[in-house]
Every structure is written in C-alpha cells, then in structure tokens.
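Report on the structure given below.
The complex appears here without one of its protein chains, the remainder shown in place.
Showing chain A:
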Amino acid sequence: MRVPLSWLRDYAPFDLEPTELGRVFDDLGMVVEGVEHVGGGLDHVVVGRVVEIELIPKAAKIRKVLVDDGTGDPVQVVCGAWNFEEGAKVAFAQVGAVLPGDFRIGVRKAMGVESRGMICSAKELDLGEDASGIMVLSADAPSPGTPLREALGIESDVVYDLAIEGNRPDANCITGVARDAAARLGLPFALPGAAVATGAADSVSENGLASIRVDAPRLCPRFTATVLTGVTVGESPAWLQHRLRLAGMRPINNVVDASNYVMLELGQPTHPYDLAKLAGRGLVVRGAEVGEVVRTLDGVDRRVGDGEDCLICDATGEPVGVAGIMGGASSEIDSDTTEVLLEAAAFDPMAIARTSKRLGLRSEASARFEKGTDPSGIDRSVARFCELVGTGQISGPMLDDRSGLQPRQPITVRVARVNSLLGTGLDGATIAGYLEPIGFVSHQADTAGVLDVLPPSFRPDVELEINVIEEVARHHGYAKIVRRVPRSPEAGRLTTFQRERRLVRQILVGAGVDEALTPSLVGPGDLERAGQHDSVIRAESPMIQEESILRTSMLPGLLRTLAFNAARRTADVAFFEIGKVFHVPSGDVGRQGLDATLPDEHERLAAALGGSRGGAPAAKRLWDTLVEGLRLANVTLEATESPGLHPGRTARIHLSGVPVGQVGEVDPSVSEAWGVEGRVGWIEVDLLGLVAAPRRSMEEQPLSRFPSSDIDLAFLVPDAVPAAEVEASVRKAGGDLLVDLRLFDVYRGERLQPGVRSLAYRLRFCALDRTLTDADVAAARSSVISSVEQAHGAALRG
C-alpha cells in the first residue's frame, strides 16, 4: 500500500526523519518495501502567461510562443502543443530546470528559432498522465513567476510502499497506519471528520427517496445507503486528485474520487450508484441463485451462485453488482448524475474471499472486505464521503440494516499468560497501556491478574487471547524481548537411517561420483522416453509442463543430467541422486483429511555413469564399493530384465533375499532417446531397503598365525551358468579353510568351444590352528574341483 507522509501528518504530528519513521513501520510489522521521493524536479518551474503565439514559416507542428515568466521581458520558446491560446496560464520550465527523469532544460534551437525554456505537460512534470497537450492552469492561477509548487499546493513528499499483513485489516488505510505509528511514538492521533451518529440502532429501510432490504444478514451484517441529491459531477479539487495519484489511483470524477479517497483514508470501501438508474430506487442484498449471471463494471458476464455468493440487486431483484467485490455497469455514475445513492456496508470476510477466489476477481474493495472492515466506522466514512464530494446534500436519514451485526464480547487476557508466552514481566497496567492507543479497551476483571479486553471494531481479526498477546508484543517491541536458549532434555542426533544416508553419499563421493539433484516432477513423455510405463500422478494445472508429473523412476533426471553435460563436451561424468519416486498405490486413494491415502513414496538412490566411465561393469564395481562401504551381507545379483535397462546387462540386487533394485546398464535405445552416447552404467536401489539390510557381523574374525597356501583353478563353464553360482560352489566346497577367493580371469575365445568360457580363480587356504600340509591343500583342491564339475557341468581347464 502506498502511504504518503504528508497524508499521514493529517492525523498525527510525525516529525521523525522519513528513514527513522520507516523503521518504526518496520518494527510494527508494516514492512517498508520501498520509499519514493516525489514532487522533486519542480525547481525553476513557474507559472507562465502566454503573451503571444506566432507561426513559424514552413513548420507544421511547432509554433513560437512568448511567455511572461515574471522575470521581465517575455521569454521566447518553441512549443509543439496547440491546446492553448494567448493569455493562458501554463507551467513553464525556465532554463536551468531539471525535470523529473533528469531532463535538463537548456537553450535550444528548432527550425532556426531559439527556445529558452519549455511549456510542460502534466506528464513531463510527473503531475499526471496527460501528455496530449501542455498543462493549462486555471485563469485564477497566481501571477507569472510564482513557483508552480506553490501555485498547485504541492509539497515535496515521501511515499512509503508498505506491505500490510493479512491480520492487520486496520492498517489497510492511511489513518490505520497513522494510528499504529502514533501509538508507538506516543503522539496524539485524531481521525478526520465527524462520526455521524445514525441515531437509533433500529433499522431504517425506507426514507421516501430510496429503500434497502437485506435478505442475507449472515453474508452482510450491516448495510447502509445514503442519498445525496443535487449533486454535480465534475472534477475533484487538485489536492484530492494529487493524493489519489500519490496513492496509486487514477482520479475519475468527484463522486468516484471521494469514494476512493474514503477507502484509502479510512479503509471503508463504498459504492456510489446513480439513484435514477436504479430500478425501483432501492437495493436488495441477497445470496445468488445457481447459474445467475452478473455483468460487472469491467464488462464481463460472470456466472455466480456456484457457491455462497452475495449479490447487490436493485429493488426488482435484478443484480447490479457482486457484493463487496465489483459493482455493475448499469448504475454507474456519469456526468449527468444528480442523485447519488452511496452504499457502505460490511460483508462476511470469508464469503468475500471465497467468491473472489471462485470468480477470479479481485478489487481494492474485495482485498479490504476479505480481511475484515470496521462495521462501526461506516457512519464516519459516509460523512467523510459527503464532505469530499463537495456538492449536493444528504437527503433523508441514512438507510441502515444492521440486523446481522453480532455484539463483540471482551476477551479474557491473563497477565501471566502474556508474560509466559512472551518471556516478559509486564504488569496489567503496562499491557493496558500498550493496547489503549490502538483502540483496545481494557478493564481489570474480577479475578486478579486478568484483564477483560474489548478489541476495537476495526480489529475484526482479534478474537482470541493470543491475538491480543500479539498486539502487546508488537507495541512492546520485539527487540525489547530478552533472548534465551531453551535446553533440549535429549541428546540431539541423527537417526540410523539419516547417518547411513550420509555414509552412502560419502562412499559414492569417495568413489568419484558427483551428486545431482533433479526435480521430483518430470515432463510429459520423459518417463516413457526412459522406458517407464507405470501409471503416473499428474499435477492439476501446472505452471510449467516440464514439471507436471511425479517421477516414478530416477532415470529421466539423471539421463537429462548426462545429456546436459555431454552437450557441454563433458561426457565422462558419473552422477548419483538420492530422491523420492512416487507410485499409485493399489486400493482406495486420496480420501479427504487425516484418512487420505497418499501415493506410495520411496526414497531411491540412483547412479548414472557416462562416457568412458560408463557401462555395466563400472556400475557393478561401484555397487561393490557400496557393498563394502556399508558392509552389506548376503548380497546376490541375479540377471533380470527391467524397463529402460539393457535386457542382457542388468541384474536384480537382493540383500539377504530381499530385492532392493537393479545394477547394470541403460537400454541403448533409451540412452539414445535422451541424447546420451555410449553405454550408461546404472544403479537404482531403494534407499530404505539398502540401509535396513543386514550387515556383516561386527565381531572380530580371528586371524591365523600360520602360513597360507594359494592354488589357481580355471574351469570351463557354460555361459548359462552365472559366475556367482560357480563361486558359491567353490566357497561351499572349500569350507572354512578357504579364506580368500578371487576370480582373476575370464576368457572366451577361439581356443574354447562356443558357449563356454574359462573362469580362473585363485584360492587361498589357511587354518587357524596349524600350517596346512600339501595333503590338506590337495584334498581341498579336489573337493572344489569335483563340486564345481558336478554342480555346473563345468570342467577343469587343463
């Protein structure tokens, strides 16, 4: 909200430096988002009187003008505007003036004619939008040479741009900001105009000129209408227009401007109708019927009634506006209007918020109504409006229906509670003292240490004790609250899972793999391109399509990462990512609230190895590094086919029999589809499965003090038999004496039959209690050989 300092000073004598005052706003939670200095650039701009206008030969657009600027002889300038006559008073920038936008006025020449100054448009002086011609001052403007600033009553000013929080409906207007800051600074504060009492609290629904009826008091707790007759529609006074502009609004006419001014000043939106255009000369407030259509001021037909929408209708029941949000075009004020009916009402904030959201329609009025306005401030706002319109007179009593108004109850505020929540030691009087200048009335309750606090009508947000406590904290000042640090009764620590996840990262980083983070959402086609065809969960109305589908696999993100780097001539990269994947669960899904079934969500670890670092063997070695680093036990790999992965180069990983994921290589057609060349090594495992898997015993295994013996054995094994099975047989037959087993060579080639490869193992035998004899080793050797030959149709290679 734009808040001019000069305007604030109407209500309290602020004399702090603008920067200091800005700090006060910040400290009260009205955050200064910008400070603008306005009214500058008017030095050496004076009232000028056009003495003579002369055509310039051959010049179609410009004329020579002699201007009396109060300095003696008239000054000659060249001017391109034609909207003035001799004798007109104009805004004249003398040589030496620096106009807004750092535009320096010097001596120039046009078509051979010297120009010693400039006749300015409103836009050039930053005094309005009009750039169609120069700014013509009224005939009774002060004499030539008078500074323009003085002639127009413009002060140089500071405009704060304040961010007003949702729980500060009172601060959505200039007086609200002034009240809060004055309270903090201990300055006197006074509202403008009079609080005109409407007299009896009883409803007045008809006054001979117009009528009102409220059919929906819950949506509209108070509704008033005031009739002004004999109104002349015209321009507002310059000072009022100037203030509207400073506040960021465009002046329209005196009626609309007065309405806007009141809203800015007091926070009460009002709506003026041309009474003559209102059928039946009355207003009815009612809920919308399903499917009703209202044409709003912006010319759009809006379907209402799909929820609880409140309408303002004429006396025949025909809608003339959406209550609190936007009026209709049919009863707009125009230059012929003489009878004005001013609507000033209070609406249910939540209903306004819902309707505004449903219709996708927001306005200055709805922004205020949805945060809550002051139903008791309506009288003052109406009086102020009538004062500002400047013409016409109030006719008949204000029509007023306040049947929906609920009386406010005092809030019980416990002094001890205030102090225990704030960490302060305030007494009741101090608390009451903070609250009093911002309109809260406190009384000592019957119980000691308890205040009964009645919040002001302009704070509809304050309903609970905690709301009052916040006001106390705000006006006490957050900075004055001492600081201390609470002590946790427990030792802080990561969970086992969290520690192990860090370990996994460290192992991978140690193995030369970099960490990537990619979005949990992928674009249409991404998963399919990665060979994934699980059913997916999509976003409703995503902003960017590239992030509109929850990923079911880590493939798209990491393949994109490899492609991104390859495109920058770095193909030899290895990346891992730890992140969530999402799947549609079986069974009932997505009921409301606490019972809702959420998608299956799993944290995965994936690694993609590209370029010269790629391929299934590299992936297998990286997996082994993880196995070793995590000390995993009972790890088995089993050839498998998995979507998106190479059907002949992928293994399913089992940890103690539980499948946790795959290791291998990305299907070449998939990597190609992602623009990644070469064999891409791939690991994708369930992180929880990995961390939860059994580990090797932590107990020390005794070391032998006796020498060991090594033997090498090469077997011819059919390709169909996995090396892992041969190894298992060797281990089993070797028994306890076999302390180490290594596959040191795999050979396929012409010297062997097709479909058979040679697997060469080095076996190390050792006993804990003795030196093995040649006979011991020979026995173990033959046991291993016969076991492997029998189990796998293998033969010892001669």
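Assume a residue touches a chain if its C-beta (ideal position, glycine included) is under 8 Å from a C-beta of that chain, and two chains touch if they have at least 3 such contacts; residues count from 1.
Everything below uses one rule, namely that contacts and distances are computed from a predicted model.
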From the names "Phenylalanine--tRNA ligase alpha subunit", "Tripartite ATP-independent transporter DctM subunit", "3-oxoacid CoA-transferase subunit B" or "Peptide/nickel transport system permease protein", which one matches the UniProt record for the unseen chain?
"Phenylalanine--tRNA ligase alpha subunit"
Of A:Lys357, A:Arg705 or A:Arg742, which residue touches the hidden chain?
A:Lys357
Which of A:Pro74, A:Gly433 or A:Pro519 touches the missing chain? It is A:Pro519
Filtering A:Pro57, A:Gly166, A:Gly299 or A:Pro707 for touch with the omitted chain leaves A:Gly166
Which candidate, A:Glu370, A:Glu500 or A:Glu665, sits in contact with the chain we can't see?
A:Glu370
Out of A:Gly153, A:Gly248 or A:Gly510, only one touches the absent chain, namely A:Gly510
Residues of chain A in contact with the chain that isn't shown?
26-29, 31, 165-168, 349-350, 353-354, 357, 370-371, 420-424, 464, 466-467, 469-470, 473-474, 478-479, 481-495, 498, 502, 505, 508-521, 537-544, 547, 550, 561, 564-565, 568, 570, 573-576, 579-580, 582, 584, 589-594, 596-599, 601
